[in-house]
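Heads up, one of the protein chains got dropped from this complex, but the rest are sitting where they should.
Letters A and B mark the chains as written, and numbering starts fresh at 1 in each.
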Amino acid sequence: MIPLTVEVTRRKSPSRWGMVIVPLLTVVLAVASAAVMFSAYGASPGAVLFGFFVEPLSSAYNLGEVAIKAGPLILIAQGLAIGFRAKVWNVGAEGQLIVGAVAATVVPVYLPDSDSALLLPAMIVLAAAAGMLWAAIAALLRTRFNASEIIVTLMLTEIARQLLYYAVMGPLRDPGGFSFPQSVPFQDAALFPTFGETRANVSILICVAATVSAWIFVTRSFAGFRLLIGGVSPDAARYAGFSQTQAVWVSLLLGGAAAGLAGVGEIAGPLGKLQPILTPGYGYAAIIVAFLGALNPIAIVLAGLFMAVIYVGGDNALATGQIPASAPAVLQSLLLVYYLACAFFVNNDIRVGFVRRVGAQA
Amino acid sequence: MSDALVFVLAGAFATATPLFLAALGELICERSGVFNLSVEGMMSIGAVVAFITVTHTGSHALGMAAGMLAATALSTVFALLTLRLLANQVVSGLAVGLLGLGISAMVGMPYEGAVTTPIQRLHVPILADVPIVGPILFSQDAVVYMSVVLGASAAWFLRRTRAGLTLRVVGENPRSAHSLGLRPTRVRFLAVLFGGAMAGLAGAYASTVLTPLWSQGMIAGRGWIAVALVVFATWRPTRLMVGAYFFGAVSLLDLAVQAIGLGIPSQLMACVPYVSTIAILAIVSSDIARIRLNAPMSLGESYSPAA
């Protein structure tokens, strides 16, 4: 027996010191894991770590790539975090993103010759509406039938994926595309303008606007307070008369809108068309971003940038052929696992002491 | 026509088996009060590890053992997060699930698209030759029969044994259980590990028996359906069996429809399991009184004896 006692007591408020240490420790652990993982693949850890975490920040082009990936991650995460604070578990952002993208594609496919300035705004509105509609199914089933939004949003994601396959093979397929399952390339009027030499585009402004709105909503608004109470203390919310039904609807609709907007950002941005694979799983990665950012709108931006760096670094490393394509996904989920583990030390007082014998053993 | 029906019903048992095994593990886990959302990831890990093992050793038994072991290892991470470090169960389940999916894709990359040999079916003498009933009930593989035995054992375990009673009361109120001198954290830990082992077995069966091939994403939401099945079964193993076989039959409709030659888009048929999961979940969940009576009361709540 180890002569140590470990006494753990739940802290009444999180330790401030820990709120800085935990993200740092999480990142250090993740980087260390990456080094171990990559050396197992025979790559030189130093070179791969450089490629993963430094190279993405080394040129304007690479920074643009980081922005392209961070944009949708942060945007979706801001939407999801509002729901997560209310303990409404929308885990189907991937599906809402897909549906948003499909809906927006209808505009350039059916108006291929239009160069109207309203084309892009119409696509944006359609995508947000479609994302909300998809999430609304889950909200309706949760509030009317008490069905878990976790399962429903996940199932809806699988259905959305089938819908996308159907769209790119059927009604939205490019007839001149040599039977590739994809839409026609969008005309310029249906694309977000890019910044200089990079591929980054003005859809990033949507992300900035979402972040500012989320910050105001969370820190200052009465509606944000009502959602928060529903999350931290459901009985207190019921006591005060804050409607749980409303919380579910608001959470899912905001999350769905954000994901739908991220969807149009992809097809009217770097992709320029609808295709069977739209994202490397932004809808799921955004869940990680939201929690890594402690559901705080500002911290989410930092978390989103870091996750984007991993994506870009992963692409770079993949190009040099050293590590498998799924390495970034593993690294990202490890980040969340480490974060959850480290958070324990913020929320608890841990005191380790030597066992003192009180009286003799009976 | 009747051939098609026999085909669907006979196939339903095999198709249902991974769903049933994974859901049974989740059921036991939830009865202890732990909501483990990482089933999809654990099944994937089980599937890839079993596939690699079978490819290299040719032994299905070894493959299943390896798959169970790998998924149990992953469930240990979940158990440590939620039971020792008191992390939120939903978030931890998602995190560990995503980790499992990522690792399985990474480990399985060299085997992407490869196939392996299926196992032999057991033909029960005489009975297997009875028309219609024979091929449906008495010409299945060993794991199908084993899963039925496992389901019955789980029902007996929960209902009749002291350990089952302990599991149930920990799921109702871990705090009271602790004050009686029971060990809620240990009970929950074991339940999570059992859930992991079952998910691993389910994944192994999926990748080495049901469709003996590996491809990333081959679990295709079956882990999530398993979680929904537990609600459908209102946390009872016997009802779970019914639900799983129903879903087995539903997911074969696709093949049956193609065999008959109706012109329905395949994407629409692929949605059938997901749509029926949503529909059934909504119907069962809307009976709030029944859910409250059957759901483990502490489901999803963190518990630490120190607090």
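Operating definition for what follows: a residue touches a chain if its C-beta (ideal position, glycine included) is under 8 Å from a C-beta of that chain, and two chains touch if they have at least 3 such contacts.
Please note the rule applied: contacts and distances are computed from a predicted model.
Chemist: Assign the chain not included in the display its UniProt protein name, restricting the answer to "GntR family transcriptional regulator", "Aspartyl/glutamyl-tRNA(Asn/Gln) amidotransferase subunit C", "ABC transporter" or "Branched-chain amino acid transport protein AzlD".
Modeler: Of the names offered in "GntR family transcriptional regulator", "Aspartyl/glutamyl-tRNA(Asn/Gln) amidotransferase subunit C", "ABC transporter" or "Branched-chain amino acid transport protein AzlD", the one UniProt assigns to the missing chain is "ABC transporter".
Chemist: Which residue among B:59, B:153 or B:179 touches the omitted chain?
Modeler: B:179
Chemist: Quick one: which of A:146, A:243 or A:275 touches the chain that's been left out?
Modeler: Selected residue, touching the omitted chain: A:243.
Chemist: Touching the absent chain in the whole complex: find that residue among B:23, B:169 or B:240.
Modeler: Answer from the full complex: B:169 touches the omitted chain.
Chemist: Touching residues of subunit A against the unshown chain: what are they?
Modeler: Touching the missing chain: residues 9, 12-13, 216, 220-223, 225, 229, 232-233, 235-236, 238-243, 349, 357-362.
Chemist: Could you list which residues of subunit B touch the chain missing from the display?
Modeler: So the residues of subunit B touching the missing chain come out as 162, 165-166, 168-169, 172-173, 176-177, 179-182, 289, 292-293, 297.
Everything that follows uses one rule, which is that only the chains that are shown with their structure count from here on.
Chemist: What is the distance, in whole Å, between the centres of subunit A and subunit B, each centre taken as the mean of its C-alpha atoms?
Modeler: Computed value for the inter-centroid distance: 27 Å.
Chemist: Quick one: in the complex, what on subunit A touches subunit B?
Modeler: The contact residues of subunit A facing subunit B are 7-10, 89, 91, 141, 144-148, 150-152, 154-156, 158-159, 162-163, 165-166, 169-170, 284, 287-288, 291, 324-327, 329-330, 332-334, 336-337, 340-341, 343-344, 347-348.
Chemist: Can you name the residues of subunit B that touch subunit A in the complex?
Modeler: 37, 77, 80-81, 85-88, 90-92, 94-96, 98-99, 101-103, 105-106, 109, 216, 220-221, 224-225, 227-228, 231, 265, 267-268, 270-271, 274-275, 277-278, 281-283, 285-286, 288, 291, 304, 306-307
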